[in-house]
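All protein chains but one are shown at their positions in the complex.
For chain A:
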Amino acid sequence: MLLRLFFSSLELERKLRANDREYNLSFRYATNAIKTSKYNFFTFLPLNLFEQFQRIANAYFLFLLVLQVIPQISSLSWFTTVVPLVLVLSVTAAKDATDDIVRMNWDRSAHVSAFSPKGEVRCEPPNNRLDRFTGTLTCSSQKYPLDNEKILLRGCTLRNTEWCFGLVLFGGPETKLMQNCGKSTFKRTSVDRLMNILVLCIFGFLAFMCTILAIGNYLWELNEGSGFTVFLPRLDGNNAGFSAFLTFWSYVIILNTVVPISLYVSVEIIRLGNSFYIDWDRKMYYARNDTPAEARTTTLNEELGQIKYVFSDKTGTLTQNIMTFNKCSINGKSYGTSSDYEHLKKTVDFSFNELADPRFVFHDHSLVEAVKLENPEVQAFFKLLSLCHTVMAEEKKEGELFYLAQSPDEGALVTAARNFGFVFRSRTPDSISIVEMGKQSSYQLLAILDFNNVRKRMSVIVRSPEGKLSLYCKGADTIIYERLHHSCSKLMDVTTEHLNEFAGEGLRTLALAYKDLDEGYFTQWKQRHHEASTCLDNRESKLEQLYEEIEKDLMLLGATAIEDKLQDGVPQTIEQLSKADIKIWVLTGDKQETAENIGYSCNLLREEMNEVFIISGNSLDDVRQELRSGMFLHLKTCWCQHKECSHAYALDHTVELEFLKTACMCKAVICCRVTPLQKAQVVELVKKYKRAVTLAIGDGANDVSMIKAAHIGVGISGQEGMQAVLSSDYSFAQFRFLQRLLLVHGRWSYLRMCKFLRYFFYKNFTFTFVHFWYAFFCGFSAQTVYDEWFITLYNLVYTALPVLGMSLFDQDVNDVWSFQHPQLYVPGQLNLYFSKTAFFKCALHSCYSSLVLFFIPYAAMHSTVRDDGKDVADYQSFAVLTQTCLLFAVTIQLGFEMCYWTAVNTVFVLGSLAMYFAVTFTMYSNGLFLVLPSAFPFMGTARNSLNQPNVWLTVVLTSILCLLPVVTHRFLLMLLSPTINDKVMFKVRKAKATPPPPPRRTRIRRTSSRRSGYAFSHAQGYGDLVTSGRFLRRPVTSRSSGFTNAGRTTTGFSPMGRSAGYSPTGKAQNTKVPDVEVTSLQMYRTITNTTL
């Protein structure tokens, strides 16, 4: 027992035996169930109540309740607190219960059943390192080492294989993934935080008021109260001091409405309502995969209206992660149509080719005609594409080809060749089989001159079935051009034109060239190549030289253009967001060229941003130097990006501030090669120093940390994997919905919440301050001004629905106009609608209103009588009058706040007033009084006072006086310095006659002379893997290639197929020295490209 305890608390090594349940259970490792729900049926009530009373507000009301039970202090009956408290607690409890039920449904436990031979695994205890694993497998007394390549992480999906043997090492919360998820922190909005500060201030203010009143009571008791003891003896000989002490607490009870208990509940209800609008929004519903938007957190809505920084993932978020072969230029002729007119043209029919990929779409018939006409250049072009690559083919059934490409670009090119009749079928280490226009032929593969970041090209040397030796090369146009034979200079000019055109459309281009080789030269070259590759020192540079030597005097064939398909509406969305003064940072694991390319095509980077500031230093000092120099640049029109390793340095404590300063000066920021952790660090950095509201949007597991770190996390749903969505606060299917989420829902939510808070504080302060003024007339005796029932119901019944109606329906301008004027979003970022100043103004306004609401009725009723001479200046009539005045004043104020009167609002406002009279007359009815005389002492008051004209004249006067300064102030402001809201609303009014402007559908056109990135999205090719033949010999490779990770849940690092080539060590990718720490890239080298 002792031993086990030791193990469970400090596990040093994990032992597991396959198919030995009892043995495994004896260690009590975590099961695979992950529990996030908090309650069960029985513990709900006590636990929930306990939790609720931990909230300061609820605890405060419990304290008030205790105060009210003390008879000497009790200035209000117990029900004035109990009724709201019970209501609030039950509403909150109901919400918690539903939340918990939702969570319970999320808690799923996976079940894995396995059958395998006996064996024992010893391995490291659970940890959060995704890139490292050590263990040993003992099977049939044979020991096998286990490393990172041999484990599957939680969330993997088995592909291309029907079964596998496995052993569960870590389950549930102990999985590496769960350990890596980080704690979900409870997110609060900035309004929440402000509210908490304000509530504390209000407590202070409450204490201040009570102290003043207690002092007042002390003085009054000394001067006047002593004379009054004849009529009202003091209890137990209390002196003035003790009386003042009691009065203090009595006034705490009476004035408690400055911190209204219903505030928190109302806020929750409003957020919930506004969350539902997001769920319900049809314009955020994506029909293609039937995904509506989802507000997964219902407590952050108003924060959506204050976003200043958006951190976006690239792949799968901005782009669809689909590469399409879009255009090409062959021998000076451009093929392919602009994607704008795609829908106008019929797609090309590839039925002539049995092996064609049915998903491939092309729109230019002339190209297929050229292939059929056996145009030699066109055929050579596609032959090159089918030969020069490192793709591997899998043909499970005859004719069903499946390509495993290292980068989606390559896959796209090979697929294009396949459809145009040059089908890459299979490869061995030294041969490539293709089907050329229906004819099977096999090319001898003599060498692969692999791609890397410096060469920016790759070549193959093949011997055709006819015995001709050729070198085929594809690569970045600038690189290829340098190596072309001078005879093709004419073709170069034409092709350059085409390349520029492609680049202008944001396409990724590659130039293709070939060269026939002389047999003798090649044999000699081959010999030298062999020597170089077996040479121990300087191998890299020697090989480099050799490659350089053979790749020259190439003949240009043409160029390809691949579109990294952006999601719909991404450029427009980014443009809209930047108009709303939202800064967009793209954080991607991709390499610089890819990221830059996407930056241009999605309009994040524009032609006029010509000062590119790149941080690429390789040491801390370099980075610092770069950042410092960056500070002095005129950075208005530049954008900045960072490379892999420099990023790690840039996030170092010593330079992070400089990094941030520089980055914030830039118009656009793109961070390349960032790890998930660094993504989160960037977000944290901005959160920490800029004090701005951040939003992170992403779709994969590598975005989880960033999504959790940001104030708001948004997950793109409907793609592969749910990890990002599960940890997000909002989820929807398309990046473009972000503008609707922010500019419409966020803005409205923020507007509504702020209006709500301003109004709520106003109405409660006004309500409460009247008591304060009355204290000066009732000997500071903690007498209330209103009837106790009115106090109980004011917040809950009489004023609850109208303000809720406002905060659920209000909109200054509709969604179309909100899009038309993204600047409307700016006040939210600046916290203009609700801040300490706004709160202070609210309090002042309340002060004025309460003065009016107390002193006008006081003066009007003072020693006045009814028209039949009977009493109307009595306490009860005065209470009825004041509360009626108050209710009218706050209701009118509400109506004035509201910009958007729907029928519901009207019903709520008028209904609440009607409710007031109905309830009042009921409470003051004979029947209730006769049943409970002491609970309903106001019997008859409403009937006797509300039929008096002077009472109503007082109500009218107070309403006018309360409204007058507000209207004046607002109208003057609008005349002299109208806010952006005023201006837009004014425009809307002017445009009312004509229908609102149609949403712009203009496609953003760039006339760019910029050469776009070349279409190699990976860092280092795996040509040597292909030629080594390892993938054929080693069973482990086929195993790992049989898996693809679902939704990248496995590592959080981008595996290939998305954007390969990340190395957490920051080392160059081609240093494949065995002792280098295994990186995730290498781990996923051979994984299927699922998108093709």
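One rule holds in what follows: contacts are C-beta pairs under 8 Å (C-beta built on N, C-alpha and C of every residue); 3 or more make two chains touch, one makes a residue touch a chain; residues count from 1.
The rule we apply is simple: contacts and distances are computed from a predicted model.
J.: Can you pick, from "Cell cycle control protein", "UDP-arabinopyranose mutase 5", "Transcript variant X2" or "Ribosome biogenesis protein BOP1 homolog", the UniProt protein name of the chain not displayed?
T.: Answer from the record: the omitted chain is "Cell cycle control protein".
J.: Out of A:L45, A:L844, A:L972 or A:A991, which is the one that touches the chain we can't see?
T.: A:L972
J.: Of A:L200, A:L235, A:C535 or A:A914, which sits in contact with the chain we cannot see?
T.: For the chain that is not drawn, the touching residue is A:L235.
J.: For the chain that's not shown, point to the residue among A:N419, A:S578, A:Q723 or A:S781 touching it.
T.: A:S781
J.: Tell me where the left-out chain touches chain A, residue by residue.
T.: 75, 224, 227-228, 230-233, 235, 250, 277, 279-283, 285, 287, 290-292, 748, 777-779, 781-783, 809, 811, 814-815, 856, 858-879, 899-905, 926, 929-930, 933-934, 937, 939-940, 943-944, 948-950, 953-954, 957, 960-961, 964, 967-968, 970-972, 974-978, 982-983, 985-989
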